[in-house]
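Only one protein chain is missing from this complex, and each of the others stays in its spot.
Per-chain residue numbering starts at 1, and chain names A and B are given in the order in which the chains are listed.
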Amino acid sequence: MSASVLYDAQGPRAKRRNVVYSIVFLLALAALVWWVYRGLHDKGQLDWAKWKPLLAGSESWTTYILPGLKNTLIAAALSMVIALPLGAFFGIARLSDHVWVRVPATVVVEFFRAIPVLILMIFGNALFAQYTDVSSDDRPLYAVVTGLVLYNASVLAEIVRAGILALPKGQTEAAQAIGLRKTQVMTSILLPQAVTAMLPAIVSQLVVIVKDTALGGAILTFPELLASVGPMSSYYGANTIACFTVVAVIYVVLNFALTSFASWLERRLRRGKKSTGAVLAPAAVAGTQATGAGGGDMAGGYAGKTHT
Amino acid sequence: MFDFLSGYDLLGAFWVTVQLTLLSAAGSLVWGTLLAGMRVGPVPLMRGFGTAYVNIVRNIPLTVIILFTSLGLNQTLGVNLGSQNFDTINFRFAVLGLIAYTSAFVCEAIRSGINTVPVGQAEAARALGLSFTQVLTLVVLPQAFRSVVGPLTNVLIALTKNTTVAAAIGVAEAAFLMKSMIENEAQLLAISAVFAFGFVCLTLPTGLILGWVGKKVAVKR
Partner (left out) sequence: MKLRKVTAVSAVVLALAVSATACGSDDKKDEGSSGGGKKIAIGIKYDQPGLGQKTPQGYSGFDVDVAKYVAKKLGYNEDQIEWKESKSADRETMLQRGDVEFIAATYSITPEREKKVDFAGPYLLAHQDVLVRADDTSIKSPADLNSKKLCSVTGSTSAQNIKDTLAPKANLLKYPTYSACLTGLQNKAIDALTTDDSILAGYAAQDQFKGKFKLGGLKMTNENYGIGVKKGSDLKAKINKALEEMVSDGSWQKAVDANFGPANYKNDPAPKIGDIKS
């Protein structure tokens, strides 16, 4: 109940005031919705003819949407599976005691974090075309995955690093005191706790991966979900607004499922824990960020649920 | 080696990128803070709206949002944002789309910052008789902002790179220029490298400077 700390328990007057605020807000919202509805209606964008192929027919789904969705899922899944361990690896490498490990890892991470994914994908595509014999069918997928992995692994590396740095120092000290080696401290003490603590941040990065597959469609002819709007809307008579709306809803559902799964996972992990003080609000991590760890789009995306 | 650059307004394109970034950053900071205020406030309806907004907007690809602003607001609902010229209109709509998208992330960053402020601060403020708005604006937010410079920097860097999506509605920023250069010139890799370098020049200093600022202003507890 972190919110309730910010205001007093509501008396009769405050309650009345809140009702007034609610009504005003609701009216404003309703006016907005009405305005959008009228606009769309007047321009014929809500005509059933525009929506029918999408809502009442299966052809549009089997021809355009589902194959696109499949490619989106494949690219996203592959990128996640490769980027997660790679990110953990680089995150740990940046914390290494050895300069010759730490510095290259830092350079790699900072470099790939600073460049738009789009450019990484174009780069990957040209690379695969020039130096490998990957078939032209698979090349866009490879390029998209390469771009997503390079970028997101470096962001995940920062998340992991920040998570480890934010753990209480006592964890390391106690582990060392009972005679664990450096690798053991990392793998059996620090990493599990850091991953649990940073789970929300990691998941919002996974959402970014799902969304960023769409960049591959825009520039590499990778036939993913968003790219399926092109041929679909031209076939059904330029119903672009309807097509984009349906695709947007699919993205929201997909990503919402992903985040819901993650928060379920997080609850499971937290419940089993006899509080060690290792659970931390992501923002606590913010203080430790040297060059702004925590990563691209997520940015401590989820407010920590703990408020001690 | 870089003679293919002549004839292209590289600096101009990156200047548009910078403009997009700064305007959107300012706008999303304001709207994101308002959203965060709604989400922690006492009015249930606003809380619901804030939560719904963040969860929907954050999960839609930015390309779709930007196309929606232009195709939906401008081409269908007839909003012109005070201009008749499509280049200006679409620049403004790109900013609007970027604000709508980025503010969801700003909101979450600020909300996590609010959580780092010790409960005692808010309790003390309430004991003085401050209202919710006063508690938030005078006591909690100033401290929260100082602890979220890091996450907000990441949002800013992500925003800088996200401006490339504005090319989708024909805003002539860096990625737009890159596309036309790739179409007209043969040196794909060299062109990519030049633009990658441009973005590194924009984002790395931002990260370093704001990282330093973040350390400076962090509340020591």
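Everything below uses one rule, namely that contacts are C-beta pairs under 8 Å (C-beta built on N, C-alpha and C of every residue); 3 or more make two chains touch, one makes a residue touch a chain.
Since this is a predicted model, take the numbers as computed values, not measurements.
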item: Contact set of the excluded chain (shown chains only); value: A, B
item: Residue, one of B:90, B:103, B:147 or B:203, that touches the chain absent here; value: B:90
item: Among A:30, A:249 or A:265, the residue in touch with the chain that has been omitted; value: A:265
item: Missing-partner contacts on chain A, residue numbers; value: 43-45, 49, 59-60, 62-64, 70-71, 73-74, 77-78, 80-81, 84, 129, 136-138, 187-188, 191-193, 195-196, 218, 221, 223, 230-231, 233-238, 240-241, 265, 268-269, 272-273
item: Touch residues of chain B, complete complex, unshown partner; value: 67, 70-71, 74-76, 78, 84-86, 90, 167-170, 176, 179-180, 182-184, 186, 188
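Here is the rule we use: only the chains that are shown with their structure count from here on.
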item: Of all residues in chain B, those that touch chain A in their complex; value: 39-47, 49, 55-56, 58-64, 67-68, 71-72, 76-78, 105, 108-109, 111-116, 119, 122-123, 126, 131-132, 135-136, 140, 147-155, 157-158, 161, 164, 168, 175, 178-179, 182, 188-189, 192, 195-196, 199-200, 203-204, 207-208, 210-211, 214-215, 218
item: Residues of chain A that touch chain B when the two form their complex; value: 2-3, 5-8, 10, 14, 18, 21-22, 25-26, 29, 35-36, 39-40, 43, 45, 110-111, 113-119, 122-123, 126, 204, 207, 211-212, 214-215, 218-219, 226, 240-241, 244, 247-248, 251-252, 254-256, 259, 281-284, 286-287, 289-304, 306-307
